[in-house]
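Have a look at this one.
As you look at this complex, bear in mind that one protein chain is not there, while each of the others sits in place.
Order of writing sets the chain letters: A and B. Residues in each chain are counted from 1.
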Amino acid sequence: MKNPVLSLTTDRRTVLKGAAAAGALQIASPFVVPVWAADNLKIGICNPLTGTYAAPGKNEQTGCQLAADQINAKGGILGRKIELLIEDSTSGDAGTAVQKTRKLIDRDHVNFLVGNVNSALAQAMAQVSNEKGVLHIVPGGHTDPITGTDCKWNVFRVCNTTRMEANSICPLLFKTYGKKWHFITPDYAFGHTLYQGCEANLKKLGGTVTGNELTPLGITDFSAYLIKARAANPDVLVVLVQGNDMVNCLKQISQFGIDKQIHVAGTQQELESVEAMPPEARVGVWMFEWYWKQAAGTAGLDQFIADIRKRSGGKVPTARTWFGYVTIHAYALACAKAKSIEAKAVAKALSDMELPPEVKLQPNKVYFRGGDHQLMLSAFIGQLNTKGDGDPENLFKVNSIVAGESIAPSIAETGCKMQMPA
Amino acid sequence: MTDLLLFNATNGLIIGAFYALMAIGLSLILNLSNVINFAHGGFLVIGAYLSYTLTPYLGFWGALIVAPFLTAAIGLIVERLLIRRVYGRDPLYSLLLTFGLAFIIEDGTRQIWGALGKPTSIPAFLSKPLSYQFFFITGYRLFMVAIVVLAIALLFVLLRYTRAGIRVRAGTLDLETVAALGINIRTLRSLNFAIGIFLAGLAGALASGQLGLEPTMGDGLLMPSFIAIIVGGVGSLTGTLLGGLMIGVATGLTAVVFPSASDAIMYVIMAVVLLVRPRGLLGEEGMLT
Partner (left out) sequence: MTAEQKKHLAVLAAIWAALIFAPYWMPLFGGYTALGTRVLAIGLGAMSVNFLLGFTGVLSFGHAAWFGLGAYGAGLCIKWIALSTPLGLLAGTLVGGIAGGLLGALLVRRRGIYFAMVTIAFGQVFYYIAFQWGSLTGGDDGLRGFARQPLHLGFATVDILGNSTAFYYFMLVCFACAVGLMGFILRSPFGHTMIAIRENERRARFLGIAVEFHIWIAFTLSCFFMAFSGALYAMVNNFADPRMLHYSLSGDFVIMAVMGGMRTFWGPLLGAVVFVVLQDYISSVTVNWMSFIGLMIVAIVLFFPRGLLGLLRQRKAA
């Protein structure tokens, strides 16, 4: 029975050769660690590049890369060039995210860690970075504990907290639309804290909650919840779901014609989600954490937009792009201020550090609050453009830019008890 | 309250019809070829993206008709190149193969169309609710149901009255005899697979009107399809249809009384069916054990 086995193996061999040739084109020997210039400062970015969060993750990375190139063009940090080591954390696999974090720290010896879009992964990574004493900035993970009950001396965050989001938009909604609100809340930690923030604001202003629909994450059909919402006859329908859920929900809201009967609003909205919606679904009053179309005269903005357009095939920067951009620049500025790259010194320099105009790209004072390491970024409040306003890229009309300082809860309220290292 | 329940039950039927469409395609492939197609959600995504790409050229209706056929063609190629080689082997291998295929499809669609969701529009006359007062149904949902009903009716006619259809049904019961009778089971299997994938592509083209279009959109629809088959009974298409409708209605009704459990109710139903009647509602004892 030798021949059949032989022919099989030959068949395999040919396939193997072909596959090896094809694979070798992309991959060199797997076990040779590329030798980086020993002098370079290594920054590890562990963010989702696949899965549901791939789009925001990619945008954050683009912002980081622009900032890194700009800094390197000016000579780097303290005379050393920056090298970005990029790892895919996946959109939900904490085991992989932690593994990559350990790899970046243990094997690649990064000086600075960036990540993650997914709040849970961000917290898991923070545990590791804290254990190893590496400076860590979270560009776009929103869950409150990161700069709240779980705050750590080496962890800073750029995007805002759920409490800040609620505080930013609730007074406006109450004043403009009315006091009876109905909520559609995603049923997980982020959604719950967001709802609590809104509810607290509403109660303080004297309004009432007509109902809170808890929707399972990833649910595709919102009709049952929308029906209940409409039956409750509120003044405002507050949509708290994010990402793909947001796209589905708004699509269905416009198909049901609810936006013609009830005012639709929410807290956080992202350009990535809006770009995925058909025009008729772009309804409501929302808050963006940063928006590209601002009043003329904002320092550095036009250059930033132009630079990003070149790198993203003509698209405008989103808040996520800006998060990544701020993260790398903030690190560079802090190192320069501390005249050192040692984690504790840089952390100290970052605390209460204010961002210069060409980094903050907005009016108002923007700085990392010392007590909880949260960036006091402004909230851009406005209306989605159903008609596109003639400019296919201008999907949102900004009505006001509220300073982060004024909407952030006090440090005591966040529950952060920062423990500085010895 | 009855208004609410009525609406949700109707809405549940609509969702269920959609689940049934997916599940029937999956069931067709499972019954004849013993292949669990883990990549079924991936083909849905392909159908959705194809219809999105074709819409500027063929319009909404043209894309809706052509996209499923294109998807079926892709399915046919996949079947000839890959799936055909694992027929007759341990079911483990078909499971793993389609599992790997699902990875490739997700990454491929992300590579070709990008990670950002794509905006999809539906014709204006469909995107309005039928009535603002009562029966809170949008034109598009009714349209979806109409298409699904049409597709499933055509499928049953195909299986009942055409020669190919009869052969497929016979093959489900006893493939060996069918082969012994001189029928080319290779072509039969290919045809069957293509039909199953056609249904997935159709589901995708329909879904893109209502859901956000992005590479992972098929993930949430795979499990309900599996459960519809288990509940309805492996081997019975009518059972799968009933199973899908049941799950849809149950999900809709649960959303009224116990919203956070609306996702879980289908697992509860599955558990109950497995305990009380393990072969499923309309399944036959001994079908694929």
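Convention: contacts are C-beta pairs under 8 Å (C-beta built on N, C-alpha and C of every residue); 3 or more make two chains touch, one makes a residue touch a chain.
Remember, it's a predicted structure, so these values are computed and weren't measured experimentally.
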Contact residue for the chain not shown (choose from A:Asn40, A:Gln127, A:Thr298 or A:Asn364): A:Gln127
Hidden partner chain, touching residue among B:Leu95, B:Ile183 or B:Leu281: B:Leu95
Contact footprint on chain B, counting only the chain that is left out: 30, 34, 36, 38, 82, 85-86, 89-93, 95-97, 99-104, 106-108, 111, 223, 226-227, 229-230, 234, 260, 263-264, 267, 270-271, 274-275, 278, 288-289
Missing-partner contacts on chain A, residue numbers: 2, 5-6, 9, 11-12, 15, 19, 23, 26-27, 30-33, 49-50, 87-88, 92-96, 98-100, 102-103, 106-107, 119-120, 123-124, 127, 143, 187-189, 216-217
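Following the convention adopted for this analysis, only the chains that are shown with their structure count from here on.
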Distance from the mean Cα position of chain B to that of chain A, given in whole angstrom: 34
Interfacial residue positions of chain B with respect to chain A in the complex: 4, 7-8, 11, 15, 106-107, 110, 114-122, 127-129, 132, 136, 138, 140-141, 207, 210-217, 219-221, 252, 255-256, 259-260, 262-263
Residue ranges of chain A touching chain B (in the complex, touch as defined): 50-52, 54-55, 58, 187, 213-216, 218-221, 223-228, 230-231, 244, 247-248, 251-252, 254-257, 261, 272-273, 275-280
